[in-house]
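Read the structure below first, then the notes.
For this depiction, one protein chain was excluded, whereas all remaining protein chains were kept in their positions.
Chain naming follows the written order as A, B and C, and within any one chain the residues start at number 1.
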Amino acid sequence: MRVLYFAWVRQKVGLAEEEVSPPPEVRDVASLMRWLAARSPGHAEAFANPAQIRAAVNQEFAGHAAAVAPGDEVAFFPPVTGG
Amino acid sequence: MRVLYFAWVRQKVGLAEEEVSPPPEVRDVASLMRWLAARSPGHAEAFANPAQIRAAVNQEFAGHAAAVAPGDEVAFFPPVTGG
Amino acid sequence: MARIAVQREAFDLAAETRALTAGRVDVGGVASFIGICRADDGLLAMTLEHYPGMTERAIAAIAAEAERRWPLSGCTVIHRYGRLLPGEPIVLVLTASRHRNAALEACAFLIDWLKTRAPFWKSEEFADGTTRWVEARAEDDAATARWGS
Partner (left out) sequence: MARIAVQREAFDLAAETRALTAGRVDVGGVASFIGICRADDGLLAMTLEHYPGMTERAIAAIAAEAERRWPLSGCTVIHRYGRLLPGEPIVLVLTASRHRNAALEACAFLIDWLKTRAPFWKSEEFADGTTRWVEARAEDDAATARWGS
C-alpha cells in the first residue's frame, strides 16, 4: 500500500510518501490512521487529531470509514485550500 | 429644444435630430410626443404607439410624465438593447 | 473610479486586465465577461447604434452603482458600436476586488444592467437581405430586476 502525505501532515510525518504493509485488520481509513500513528513520533503527532485529517483513496476523496486494501494509494492531508 | 431620435424611431421620423420650438402648453414628454407626431407622416408613424417609446431628457432616462422645457435635449428611442 | 470606453475598435483583454492589477498586491480576484456577436438564424452582421454623450454617462452611473454595492479595487467597461461580424466581441466588463465574490457578483450585475440601462440599439442583417431591430427581452428585464434598484 502506498501512503502519501501533504502539507502539514507531510511536515509532521517527515515523509512525502512511504510503502507500508498494514496487518489484515486494517480495513478502513480510520484504522489505517491509528496504525500509522504508531510508526514514529512524527506520525503520532500528525495523526493526533484525526478530525483534522482528510483522506483520498486511489485519488478520490474518501471518508474515514472508506475501505482500504493492499495495493491502494492512500493520501492524508489537511482540508484543501485551492483556488 | 433639441430632439434626437434613435433606432427605428430615427428611421421612421427620417431624421437623427432636429431643433423644435413647441408651444408653451407642451410641458412634458407625453405632450411633446403628441406635438411631434403632427409634424410629418414619418413622425406620425414613429409616435403611433407611445407605449413603445422610451425617452431621455438631458441625457437621463425619463418617463412620459417628465417635464420638458426650452433648451432641453430630449431623445426618443425604443427600449435599449445594450450588452 | 471606473474606466469607461465607448468605441468602434476591438479591446485588448490582457492589457485591460493588467491595467487593473499592475503594481497592486491587494487584488485577490479579477472577473471578466466578454459579450460576443453570434451568427443565429443566418445573421451576417449586427450594427450597434448608441447615444453619444448619454452612453458614457449611463455606463458611468451603472459602474458607480456597482462600486457602491461591492468593494471593488477597479472596474472597466468597454462597449463597442458600429458594424460587427459574428464572432466579434461587443462588450467587455472587468471587475477587480480583494474578494472573489465581490468581483464575480459585480461583473454579473454590470452586464445585466448594461443590457437594460445603457442606450444601445442593435440592428441585425441576415443572409436573405432583411434587417431587423433587436427587441428588448423580458428576460433581460428580469435579470436586471433581480439586483433590486
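Convention: a contact is a pair of C-beta atoms (placed from the backbone, for glycine too) under 8 Å apart; a residue touches a chain by one contact, two chains touch by 3 or more.
The structure presented is a predicted model; accordingly, all values stated were derived computationally and were not measured.
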Thinking of the complex as a whole, which visible chains are touched by the chain that is not shown? A, C
Which one touches the absent chain: C:I62, C:C75, C:A103 or C:A118? C:A103
In the full complex, which of A:A7, A:A48 or A:A67 touches the chain missing from this view? A:A7
If the missing chain were put back, which residues of chain A would it touch? 4, 6-8, 10, 56, 59-61, 75, 77-83
Residues of chain C (touch criterion as defined above) contacting the omitted chain: 12-14, 17, 21, 23-40, 86-87, 98, 100-101, 103-104, 107-108, 111, 143
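By our rule, only the chains that are shown with their structure count from here on.
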Which two chains have the most contacts between them? B-C
Could you pull out the chain whose C-alpha mean position is farthest off from that of chain C? A
What whole-Å value do you get for the distance between chain A and chain C if each is reduced to the mean of its CA atoms? 49
Whole-Å separation of chain centres (CA-atom averages), chain A against chain B: 73
Would you mind listing the residues of chain A that make contact with two or more other chains? none
